[in-house]
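Inspection log for the structure reproduced underneath, given as structure tokens.
Note that this complex is displayed minus one protein chain, with the remaining chains in position.
Labels run A, B and C following the written order; every chain starts at residue 1.
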Amino acid sequence: MSLQKFILRRILASVPVLIGVSIITFGLMQLAPGDVVDHMIAANPNVQPGEAARLRQEYGLHEPIWAQYLDWMQGVLTGDFGEVYSSSRDASAIVRARLPETLLLAAFGWVFAILIAIPGGIYAAINKDQLGDDVSRVFALSGISIPNFWLGLMLMALFAVYLDWFPTLDPQTGLLSREMLWWLILPGITIGTAASANLMRIMRTSMAEEINKEYVTAARAKGLPKRTVYLKHVLRNSLISVTTVAAFLTASLVSGSVVVEVVFGWPGLGRELIQAIQLREINLILIITLLTGVVIVLANLLADIVYGLLDPRIRDEY
Amino acid sequence: MSTERGRIRITGFETDHLEEREPDTAREEEYVEPQSMWRRIANRLVRDRLALIGITVVVVMAVTAFLARPITVSGVTVQPFSLAPYDPTATAVGGRHEAPSLSHYMGTDRLGRDLFSRVMVGGRYSISIGLVVTALASTFGVIYGSVSGYFGGWVDSVLMRFLDLVFAFPALVLALILVALFGGGFWPLVGAFVLVGWASYARIIRGEILKVKQNEYVLAAKALGARDQSVLFRHIIPNAIAPVIVQATLSVGTVVIGVAALGFLGIGFDPGTPEWGTILDGERDTLATGDGGSWYWWATVFPGLMIFLFVMSMNMIGDVINDALDTQVDDIGGGG
Amino acid sequence: MASNNISNLNRRRILQGIAATGAVGLAGCLNGENGEADVDVDDALERNEVDIDAIQEGGRLEFALPRDSIDDYDWADSSAAEDSVVFDTVYDGLTTADSTGETHLWMAEEYEPAEANDVSVEDYAEYMVEMEPESVEDGVPSFDLDENNLVIMQHPDDEPEEGEPMRVLTRDEAADAVEDGTFGIRLEGRLHEGIEFHNGEEVTAENVVRSYDRFVGSVNEGQWFDSFLHATAPDGDDGYTFELYAQEADAAAYLELPPYIFPSEHFDVPAGDLDPRDDGDMVPVGTGPYEIAEFEEGSRLLLERTDNYWVEEVGLENIPWYDGPEDFPERPAIEEINIRFVDDSAGRSNALEDGDVDIAYELPSEARNNFHSSESFAVSANPAFGFKFMQFPVEDTDEGGAFAQREVRQAVSALIPRQQIVDLVEQGWGDPARAPIPEPASGMGTAMDYEDLESQDWAYNVEPDPEEAEALLEEAGLERPVEVTVETNSDDEERIDKMELVVDQLNESGLFDAELETPAALGDWTAELYEDGARHDSAERNAAAVIGLAGTPDPHGFHQVLHHPRMHNGCCNFFFPEGALPEEFIEQMESCRFGVDVAEDPDTRRQAYDEFWPEVADLSANVIVDYSLNTGTVSNDVVGFNVHPQTQAILRYALYNPADQQITYLDR
Partner (left out) sequence: MALLEVENLTVKFYTSEGVVTAVDGLSYTIDRGEKFGVVGESGAGKSVTALSLLRLIESPGEIESGSIRFADPDTVTRLEESYPGHVVDVEDLRDEYNREKLVSRFEEADIPATELTDNPRHDDVEDVLAAGKLDVRDLIDRGHATDLGLIDEEAFIVYDGDEQYIDLLRAPEEAVRTLRGNNVSMIFQDAQTALNPVYTVGEQIAEAIRHHLDYDDEEAKQRAIELLDRVGIPDAESRYTDYPHEFSGGMQQRAVIAMALSCDPDVIIADEPTTALDVTTEAKILDLLEELTDEFDTAVQLITHDLGVVAELCDRVMVMYAGQPVEKAPVEELYYDPKHPYTVGLMSSIPRIGDDRERLQTIPGAMPDLIETPSGCSFHPRCPYAEEACKQKEPRMVEFDSESVDRSAKCLEYTDDLDEGVGYTVTVEDERRMNEPVSGDQHE
């Protein structure tokens, strides 16, 4: 089967999953006490209790659940994610504005993670059970164990506030500028650390495993220098198991972005989500969770593709 | 006796009188007594220096948290000790943001509450939730995954589809939504994290079971007409459980961080609560010193450090158990 | 019990200590050795005067908004105070308020109450039409009306039922009623000539009249149309005179009725759609000194000084009340305002410190103190409308129900350590409540000086008064300690800290066995309080609720939202449905606002209030804890900044207001 076919099939397969995700989220929202109108009335003396009925009517919240869901679904398919009631905005507009910020952050986190993890893992595996290995092990463990919100706070307190090396505020110089990069570094590192630690561990384990395989001896018996053997033969095999895990890590990266965005006041979807939850802005919550679902599904898909590119045995299953 | 090859025949190589040793069986899958696995873990743990440190830290933190303040269940004091120097919720036992000193080892917070006491008691929430969640999640996950893996067929595919669904949510985000919508507190948090946590156990155990399932002793047991339950619980699960144990140890840390993360986001606990994440949230303002102000570092450093220490120790233990059972479980997540 | 008391005494002593140590710690890092430097709020309260000749033109002001984005660009539909902070600079009003909260004519050259009539709903009956509700949701009918129209009144005798015709008064019929002279009060006004919108359109009576259309179907619809009846332009649409009519003889109409004034191009834009983020053409256009230049979701919003500001056209000298120097500028000095969205208070403080922003408000108290004592920053403070109050479930339940007795409520109030709360938690940046209205709102709320009002014998005590409380409980004849709970929302640190102090005090008195509970974040918690039975439950648990409110310049606003049955299960009347409070009390409250006498003569109204306030204090269904102090912190680049009592006006006022010769400029 061709790669295109494979991708197509996978995407189709993921559709029900995403629908499921939306249904679950939607269901949760319905089960939860209080809706957006309650919250508007609760928070704002200008909105009088008598208004509740009128507002619900206006927002179509009085319709039966399934009807609301279907409406919403229809909208989503046509790129209209519904209204954010408390501010009468289009959810889609908000998503359009916030998503790039989050993606940028996540992407930076990933790059950071990989830049640290892969070389680190290789180094550790090659010097297994030596000092270098222990160092990387401790780093990896710490990286996994350190709560990212605390890490963020500490980095900010130390480098942005105390030493004042980094800005605490969006430089407003557009997404792709040097200042922006500068502003990205702290949150990027914060979000990337856990991922890099996880990756490094896996990189180490899988590489160490591969090194003991016979094809390595065989390659060396051919007279190839160790370097070549490791970087050509071993690395590619170890990366296979890394990719699958990398896909999983995307999920934790998404979660991470929520926290990190709050810590650094990053104007991304994560913070939007938190506010949306507090305001019970159902449409916003739905679309954001759905998006995270999409991201994760895509990540897994991507992993499978890379997996195939790395490992011919899998490729044949396309 | 004699053998031939071509035209050659050898006689007189009599081996019968040598006491028969049974053939080397190392390479065959044999039934693993669960106890032996526990013994292996124990041996490894006491031998590994890192693990010992980890265990010590965990135990000390857990015990101090437990003994920090008296615990009364419906009026009856079940735990009379009170190691914490102050009542963690008592305001103004010291000045506002007093630096660490002999009277306040970790200084005081914005309401003059003793940080040391707060941090000490704070362990209760995170640790207990971490353990309870892990216990519940793993139990449920194991049963779910075992059923799925053991019976296979449509049961398997249905159960697995649902699993994919759960995995399509980022755990923390789902937990966050749940807690935010349905309110915080101990049990709601436990519930939320169990709901998002069980899936990975299910996946792991299923994978293992698919392997174990094929082993002789299982087939044998089946052939002898043992009931599915007994086969599953006596023969399969004990042999597939190893990676679950590793996952469990590793995920305690993940849960603790997750709980703290929610606390930090102001979801899950009331602000006054001496829970690590919540304390951090409450003291975030100390990052703002104003002009010429000084940074009350202790207010944010210590609570975070506690989370880090505990989780780190948990992970060190998990790491060692992982080696001991050499399952290649890689706990995804962590870091909140 | 003894031990408990001792520990409390200790705590009390230490508590006093906190303020000191707080200050000393502060001093320690500011001017080293001398530890005496205390936070002196007073000099922050003093006005920063500006030397007109020194004013520097232009520059770009970086203003930190404590939000992560504009909630709603459409002011007609917006309900967030932070939005108003921005749009006050884009839209000017018919009137404006000075730093003491006193209102002055602004875009209106003339504007005053004219004729008031004693009318009730019944009087409108003859104009009402029969209409079938499209649907009825818990007793609230919704009708199928054409755009910009809505039902203003329904006949009290008609029960709304689906498909059942009922008598209602829509805006169309309102016009007829007004023509026949059936209305509560008429306000006559006249616009300055030559006022232009940013788009060059001249503001005429039509803009005033049609602007009301925009509020139909908005979130704020109810608020606008509960007193508005009709608006006309006697001299025709392009004339300048306008008449506003209220449904009742409403003294508050003067402040409540004037709309935000929209240009004709926006008349028919549905509420909420005036948002450039969703549609690039939908840029708010007003008559204010600034127009929106650039915007980007969350991250960016740039305001630019308009080049056709009406004051220049009209001329200061033509503003009737203006008696200031004639060389006072006729427009703001600052060219651009860059709104920075920083919703984390620590973030704002750091941004200000790093010079990334010039003005920030709502800072962490410690940081603010440091800025205040710093050479290179300044804090401006001003008594504000915002306040915290405690509301008691007055229902008399078999179990609990202690708060059904007013003495118990008064006793609690008597024990609230108002001064201490301000000193410790607000570090002095607040005002303990003595009177039931804040100083800036007192202009229309009392005939006396505010000080006199505060020193009335019925006024709230600032220091806890155990004897009084004990006496009160004696009267109540309850066995003590009375078990009570103080509830507040879990997402407001300061509020919780304050209530901690209250609870300590209650317990220390030995009269109460009090406990602080923080059930949930504001939204969820109030939602819980609105549920059926919640009121009863609170009464059984003797659980008083504490939240805060922004407040309004009109004195009526305060107690109406707290007491009026119409606000029950809204913000912020949790416990008082119809009949919970004595009829006469509600009537007295209404009579301070509604009625020919009070509507036509402000003084009559003031006196009415002076009779009402003692009742409020005596009823003690709601007890006010403290009034907030609005503060704004600026870097030394900012000259002449003064903070306005109303948070919404904080930016607009600082930039330019002839009333106090208020103008801010940048000196870089």
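Quick note on the criterion: a contact is a pair of C-beta atoms (placed from the backbone, for glycine too) under 8 Å apart; a residue touches a chain by one contact, two chains touch by 3 or more.
Predicted model, so just to flag it, every value in this text is computed and none were measured.
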Chains still shown that are in contact with the chain withheld from the display: A, B
Just checking the interface: what residues of chain A touch the absent partner chain? 213-215, 217-225, 233, 236-237, 240, 310-313
Chain not shown, touching residues in chain B: 1-5, 7-15, 17-21, 24
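Keep this in mind: only the chains that are shown with their structure count from here on.
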Most widely separated chain from chain C, with each centre as the mean of CA atoms: B
Can you work out the whole-Å distance between the CA centroids of chain A and chain B? 23
Counting only Cα atoms for the centres, state how far chain A is from chain C in Å. 41
Two or more other chains touching the same residue: where does that happen in chain B? 284, 287-289
Note: chain A residues in touch with at least two other chains are 33, 161, 278
Please name which positions on chain B make contact with chain A in the complex. 161, 164-165, 167-174, 176-178, 180-182, 253, 257, 260-261, 264-265, 267, 277, 280, 284, 287-289, 295, 297, 300-301, 303-304, 307-308, 311-312, 314-316, 319, 328, 330-336
Contact set on chain A toward chain C in their complex: 33-34, 38-58, 62, 86-90, 93-94, 96-98, 101, 160-161, 164, 167-170, 172, 265, 267, 271, 275, 278-280
Which part of chain A faces chain B closely enough to touch in the complex? 16-18, 20-21, 24-25, 28-29, 31-33, 137, 141-151, 153-154, 156-157, 161-162, 193-195, 197-198, 201-202, 205, 209, 245, 248-249, 251-252, 254-256, 258-259, 262, 273-274, 277-278, 285, 289, 292-293, 296-297
